[in-house]
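Apart from one protein chain that is not included, each protein chain of the complex appears where it belongs.
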Amino acid sequence: MTENFEPTIIGFTCNWCSYRAADLAGTARMKYAPNVRLIRLMCSGRLDPTFVLRALASGADGVMITGCHPGECHYIEQNYKALRRYLLLKRVLKGMGIEPERVKLVWASAAEGAKFASETTAFVEEIRKLGPLNWGKPSDQLPIISEPVQHEEVPA
Amino acid sequence: MSEKKQERVGVYVCHCGTNIAGTVDVVGLARWAGEKLKHLGVVVAREYKFMCSSLGQELIEKDIKELGLTRVVVAACSPHLHEKTFRTAAKNAGLNPYLVELASIREQVSWVHTDKAVATEKAKAVVAGAVSRVIENVPLEEIKVPINPDTLIVGGGIAGIQSALEIANAGFHVYLVEREPSIGGHMAQFDKTFPTLDCSACILTPRMVEAGTHPNITLMTWSEVVNVSGYVGSFHVTVKKKARFVNEELCTGCAICQEKCPKKVIDDVFEAGLGYRKAIYIPFAQAVPKFPVMDKENCTYFIKGTCKACEKFCPTGAIDFNQQDQYVDLDVGNIILATGYDLFDARRVSNYGYGRLPNVFTNLEFERLSNAAGPTSGNIVLRDGKTTPKSVGIIHCVGSRDKNFNNYCSVICCMQGLKFAHLVHERTGATVYNFYIDMRTAYKAYDEFYQRVLEEGTLFVRGKVAEVTDVARSEHEKGKLIIQVEDTLAGKQRRIPVDMVILSSGLQPRHDAKAVGKQFGISCSTDGWFTEKHPKLDPVATMTEGIYIAGCAQGPKDIPSSVAQGAAASARVLDKILQKEVALEPIKASVDHDKCSGCRICNGLCPFNAIAFIEDDQVSDINPALCQGCGTCVAACPAGAISGTGFSDEQIMAQIDGLLFLNLLPVEA
Amino acid sequence: MNKYLLYPGCSMESSAKAYMQSLNAILEPLDVQLEEIEDWNCCGATEYLGINLVPAYSLIARNLALATKQMNGTRTVVAPCSACYLNLAKADYYMRERPALDVKVNEALAAGGLQYKPGTLDVRHLIDVLVYDVGLDAIKEKVSRPLTGLKVAPYMGCMLPRPDYKHRWSDHEHPTELNDLLLALGAEVIDYPLTTSCCGGHMTQIGPETAFELIRRLVAGADERGAHLMATVCPMCQLNLDAYQGEMNGFFGTEYHMPVLFFTQLMGLAFGKDPDELGIGLELVSSRGALANIGVKVTQPESAGPRRKKEEGLPMPPRLNKRQAEKEAVR
Partner (left out) sequence: MPQMTDERVRAGLSCEEDLSLLYEVSTKTAGVSHLEMCIQCGSCGGSCPAAADMDHTPRMLFAMLRAGMREDVLRSNTPWICVSCYHCVVRCPQEVHITDVMYTLKGMAIKAKLYQDSTAPHFSQTFVGMVETYGRGFELGLASRHYLRYFPLRLPGMAPMGFGMITKGRMPLVPHKIKHMTQLKAILKRAKQLELTS
């Protein structure tokens, strides 16, 4: 059934890096999966976790959050805040019985059109594997981040 | 969703020739929007070959006037390309420009997908998203703030000097702050400049003097900025004038103090550690200003409490051992950062032996060595101070283009290596080798210089040097430095004995660049260089209005480029000054004081210190001029008291719903 | 009291038993306890890796897996052999860097009822723990017979300071750990730029000509700089430089006589231990002549300090310690 399942994914982009990366992917005519629909924020730091929940609630199967690489934020360090919220959000989702893998954080600079394209395609495949989002019942065990976080560590 | 508002929305789908129409059924898309999005308030949906053309714009303006549109959605290219175009069109038609939304169906749809049906479906979603979002848009007015005509320039290298002169000559006042005792920067240390080989001092010192004597320039050397507050138009800056222990009013710069001072100190700033200075010193003969400074750490009087030789001999009694640091407050409208670069510490590449093998020199050391005013009065000699080398190896990319150190190209090293090769030839007749990974001589008259040095007989070896060693394997290597390298063009490992090795140490950000960036509210790239607003189209502006960057602070570059950037930054500043006031994008956050619980969570989040806590009312407040509109505080406020114009919760939520609108529709065959 | 798990490695029971003997002799004075990993197996040296990847890493990982069973109070595995140290450290590092490898290796281990989670253990070399845990001061205190007048060439070899996944060493090319240790013993350490050049590794077995040249460079270098003997931290280095020195001399028609001792043997001597207890005499190139220098009061030795600090001439920058630098580094 996952064969003909076409996931719908909402992507949040930062106006300065990842949105421009998407533009670059476009101007370079790089092809990637059409399942992601983008929303432009000024900064990944603007991302209110409730946006993600709203997206999942209104029919999205996954959410991709993208921002500038740590250290390259145009607002100096706000993407670190995005990272923190992302980590927190994953725990919340787990608690709500949703696979945390449905939300993914990707750093993409304005120059990384190729990365944006490949990461998008990859994420769509991951979600395709997970299948359509159906809200399971909250897991009883304490919500924890299952897998170690690969990203740059969050500054204290 | 908010039909209640009764907005009248117009949707305009652009073909962009075949760029969009080739992959998206634009006609179908427009028809669909007209029918399926009626309930959102879409009253008209048109498609046109080129919306951005004057005809396309007129089409929209006409509809706004005749159909009384209150919102406009243009489905075309990226907003970064034509948002301004269509906003202006709306403005001309009397509609607030911020009531226009662009739906990017070119960069995000037609150019990245191939299947027409799929692409059209996605385009529909994107348009629906834009429509439901635009309804939540609110009219916005640009914010205007007055501009203080004075400017602060940090860094007195060639870039900073150039900026200062441009602005001063235009008749506006400049404060030029320099950390060292004299302006001039690295350029003052050089002997010759490539590719024309004119003497660095000869072309630099006139500029230094001009800057030092210019009525519109207040020179503040031996000084550092310690605090910055305010925003574009009205920054408040505190500068620390470090105690010189010399009264600038009385000092004539006769340098007798320096002559009489008994304390000799290694000068690792100006002489790059290759020469000596006194404890009280004028860094170099043409220094501007000409006043000496006293180095407290090394001064015998400050250490032992006796000596005061300088004071005894000073003809004007200018020495003042009791002088204290001063703090000067400045008000300026714009700031240019031209803080320059640090040299990569070549000792970190231990296989090149710098610091272990005496006759391995850095490029800066060599500049001093070959400089007529340098420690050897221009004689190119070995560390023993007398022997002239018979063979010299110049190693490129030391600490550059190397993931173990700095990943980027330092830009100047290739040309510098060629310059050194020429100088060594000219002064010593020695055999010169250049070891390079790639020769990068791309600039006016640069490659010609490469040709010239080739003609002079410099030997080029393509290969990153593996090591420099003094361990001889054979007689003819004894007593030499052996450069071991793979000659990649010959495909063989070679061991080349030389007398002297010069390392082209790369350029890297100032050790305190990150701290300085934070102080002025601008960001650094992962490499640590200051980040420009746009890498191509806005290289001297930063994300912080009113703060500009010039020279190597923004990234490695040579003298011509630094000068060009210095001038460019000034042009941007002058433009601001002459506008007398500046319009800021109205994308700002604001606090609803009634909702604010005073939890102060937001206070710490703002990197621009725009959020202040009002003790009296126990609420937080945001200074619109400081706010850059990132929206982090909006997302963080637990009480939902902070809202961001241009990117409000309502707008984003609506866009989410819009984008997913299709999923809610019954699937059609 | 410092307690560690010990992975001796094959040669410690054969060609390098002098290393083992001397190590045992200095543990007590230094208050260090080593618990040998039960039933450890060969790490495969540099050979296994070249044949088949997964088996090679499984072979290594078995030792790590076994070690985790004995982790009472310590997670540090000490290997006195540079090659073993590198192989163990490498397996741990690559299993983390390359999850695919982790999975495969653990699948193999499972066949033996074992498993290993990369990162569980901390793999370190003997000299690392002696210099940085026990500390040079503690070592100095134990010195009863300073090696005054003994000119030693400090030879670190390749696989210790490189590739250095965990940035443990002061430098990749010119590390100072062994120098500092020998100085602490009162020895006169000669300037030996070849300290991390290669001893030839397995080439003594498969490409003698190649190996002999490498051995010659090292021995000649030490000899020209007036060393009485070379101090090494690795059984393979010792074997190549000591056991093959004769053959090398034959090959080049040279007559070098450069004794090669383990740094632990020199420590033992400095601690006043009896040479026999330290396995001295087991080396093929006898150290008798060299050791005659110890205890003999020599007139103040002319400083072997590097020729860089000349009074006249142009000044030089001070040396840089990367380990320090990294700590202080802003970025």
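Quick notes
Order as written gives the chain letters A, B and C; numbering starts at 1 within each chain.
Methods note: contacts are C-beta pairs under 8 Å (C-beta built on N, C-alpha and C of every residue); 3 or more make two chains touch, one makes a residue touch a chain.
On a predicted model such as this, the values are computed, not experimentally measured, just so you know.
Among A:19, A:32 or A:86, the one in contact with the hidden chain is A:32. Among the residues C:31, C:107 or C:326, only C:107 touches the chain that is left out of the figure. When the full complex is taken into account, the listed residue touching the unshown chain is B:401, out of B:122, B:401 or B:422. Mapped onto chain C, the interface with the missing chain covers residues 10-11, 13-18, 39-42, 44-55, 57-59, 62, 90, 93-94, 97-98, 100-101, 104-105, 107-114, 158-159, 162-164, 172-173, 196-198, 200-203, 205-210, 214, 243-244, 246-247, 250, 281-282, 284. Against the chain not displayed here, chain B makes contact via residues 351, 397, 401-404, 437, 462-467, 484-488, 491-493.
Here is the rule we use: only the chains that are shown with their structure count from here on.
Viewed as a network of touching protein chains, the structure reduces to a simple linear path.
Averaging C-alpha coordinates per chain places the centre of chain A 30 Å away from that of chain B. If each chain is reduced to the centroid of its CA atoms, chain A and chain C end up 48 Å from each other. Residue numbers of chain A whose C-beta contacts span two or more other chains: none are found.
Not a single residue in chain C touches at least two other chains.
Of all residues in chain B, those touching chain C in their complex are 266, 268, 273-276, 345, 347-348, 350-351, 354-358, 375-376, 383-386, 467, 469-471, 473, 511-512, 514, 528.
Note for the complex: chain C touches chain B at residues 171-174, 193-194, 217, 221, 306-308, 310, 312-320, 322, 325, 330-331. Residue ranges on chain A touching chain B, taken from their complex, read 8, 10, 16, 19-20, 22-23, 25-27, 29-32, 34, 37-43, 45-49, 51, 54-55, 58-60, 69-78, 81, 85, 110, 117.
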